[in-house]
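Only a single protein chain was left out; the remaining protein chains are all shown in position.
The chains carry the letters A, B and C, assigned in the order they are written, with residues numbered from 1 in each.
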């Protein structure tokens, strides 16, 4: 295998750039030529690629986002688009593909595999919600971004008597909320994976107040409800003065943390090596702290959030 | 003058702690005893103070918020509360007061002055909206916090084609929005001091798109409207895909920047020295880059935002 | 078991505070009373402890260092000191101890265990060099601190033609150097675990220059030599203009990262639970990404640095 391509797809995540860098450099180190596909599957269909050399990934290891840009591409669900992508790839002499993205992106990747085109996935999303891996690139950076933001809110919180509600990302997964909530010592953490009860949230705030705490921090995963909704409930039911922060896309940005750079570098290099070794499909994941190669099999269950961490958080924020 | 007290009032701001530290240490250096008042004017009325030594302000120079805590205290508008505060101060042998806060706090301070109690104000609010000074402690930190947040949003913005709306604080003033908007190269900055027109915002986004920009950043001061409102307008009128971030109280927190620590230290020390020199009233301000002593005269006009900076920002984000 | 104590010993590490917090809160959650020992084993011998409540660990989860302070205590190697410590513990009715520190601290802990006093260790050091665990609290924060520092050096490096040498901590271990070197894309990484050759370092710099790179970054573990020494070699042998940065104790500080807060919280809670379950000795470690309970057995080998990461780094910085 002499020519391979790489694309990023779906929502971008910090760490996609170090993954691209590792793919390009490992590929060149192994004697291959690497093509960068612009704008995800959309660029794949259009044949919008360029040859990358060592310099094209210089000075990107520390940048958030993705230098190849990303897009969702619903049209790639159609066979016609997939065939056009394959035609373009073959015309360019490209023999393998690496897709950095989430579950949706891997469905596209699996279609290429099914049609005989070697394709390896690398899990990249801040949500940490991909089947078959306990970690996805970008999660550590996103959590640290949220934690730093709430640490700042805490400064001002300590000066007043109020309840602060912070709405965080994660789509249907509560991982960002749970990690960041535990790491800032939030009074309550609302995640889609556990039922919640406004009365319990109020009781925990009251309990803190009785022992002299003057402020409370509530972290809400977007998959539960909006921060504004929960704030209104707290005000309506308990007369609490609340303030809402919606971190929004700030959580997708930021220079990748060391952990994300390391995992991205390992996964990027491994993806190249797997293609070289003749592997045809599947995703690189982390299981028990080690890199593994798992199939795209859509019946794989998402590992799911570790609820023992939720109970730990509750026992520590009494 | 041997005994003076210090309080923080109104919304807290990063830099209040280094100001408190400077007051305590400069006071002790000058042979005085310094009392810290808890919870602003509320604590003043209740006589809730404690004697501070060098150690009580150890390890606070870099902390956001205010170690004395803060509160708004509407009751202090009543003469009865003011008299009670004076009675408590005199009973404790305290001869002067330093108030760190905003315009509202200085109205309280002016009442004490009017009744013969020496009181000096230090401008502390992230909004930069106090009469008689071109700078208020906390503004530099708040602007840097917003700039860092938008720098992160930009990472992800560059990976997609979207418009990002960021709602920032400032009450009726556009200073935070204008500074942060210019410093991140926002396409449009909406401030209460300048009329705005959604069509102009859309035209600027279009103009950027035509020259190849794929994302746009719009900074909106809370004094104009909510970020959600402007996002809805952009979607309704131009079909733009927008994402909203509401930074909220994160803007009040964070370790004070060097500039805020420096100004806070200078103002705190100066306030002590003014009381020692027999000054009875007024606020420390900055004019033409220098510390000045101005009266609390409520007919002073707020310096107002420098609109030339607004026009500069527009000329640079063509 | 109703009363337990906690101490921090040896060099401090970011994350010790969240570990202390977790111990105190989990202990109280489990119905115990927790005592904080000041200044490590020195305080243990002197009986210098205090009872901790929920509030005593309020607002510390995000602080670097250790609120209990730390010290090395060579005298604790003597039996007399150990007996005195036990006498004090028993007099206070304390039935178990948690020691947060490194290998040296665990030798002290093992002595207490040997004399029948239940003692559990938690690995805390930025160096990541403790036997029986693949992770030590503080390492992730230290690596991110180094990475952020080198990211800044890179800004200026790109503006000039020079070689930058950064000396990092790690005692006899190269983990900090290897992780941070890979994560910033350093041209060469010098670690105690791999032989190095100045000619190879020069060759790699030359190779980069030939393909248009204008600056080079060399990360040196303190266990190899001082940054100044390697800079002198590069100047003497190849006439390279070099600049040296010695990060020093800045690497021990900083707010703990999310990962360090999470691991510290899990380990702290687990240590309490183990004592409650009647465990008498051993350390909590991480193996294959999971919490484990391992004995203090000094014949355990240090996991050692993963040399495949070293070779990965070399293949990516061609």
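General remarks:
Throughout what follows, a residue touches a chain if its C-beta (ideal position, glycine included) is under 8 Å from a C-beta of that chain, and two chains touch if they have at least 3 such contacts.
Just so it is clear, the model here is predicted, and its values are computed rather than measured.
Although it is not drawn, the missing chain touches B, C when the whole complex is taken into account.
Interface note: of C:51, C:83, C:156 or C:295, the residue touching the hidden chain in the full complex is C:156. Touching the missing chain, out of C:203, C:250 or C:307, is residue C:250. Checked against the hidden chain, the listed residues B:144, B:163, B:188 or B:216 yield one contact partner: B:144. Contact between chain B and the unshown chain involves residues 18, 21-22, 25-26, 28-29, 54-55, 58-59, 61-62, 134, 140, 143-144, 147-148, 151, 154, 158, 179-180, 182-185, 211-213, 255, 257-259, 261-262, 265-266, 269, 286, 288-290, 309, 312, 315-318.
For chain C, the residues in touch with the chain missing from this view are 8, 12, 14, 63-66, 69-71, 145, 149-161, 164, 214, 243-250, 252-254.
The definition used in the following text is that only the chains that are shown with their structure count from here on.
At the chain A-chain B interface, residue numbers used by both copies make up over half of all numbers present, so the two copies contact each other through mostly the same positions. Annotation: 39 Å between the Cα-based centres of chain B and chain C. Separation between the centroids of chain A and chain C, computed from CA atoms only, is 28 Å.
One finds 36 Å separating the Cα centroids of chain A and chain B.
Among the residues of chain A, those touching two or more other chains are numbered 151, 154, 158.
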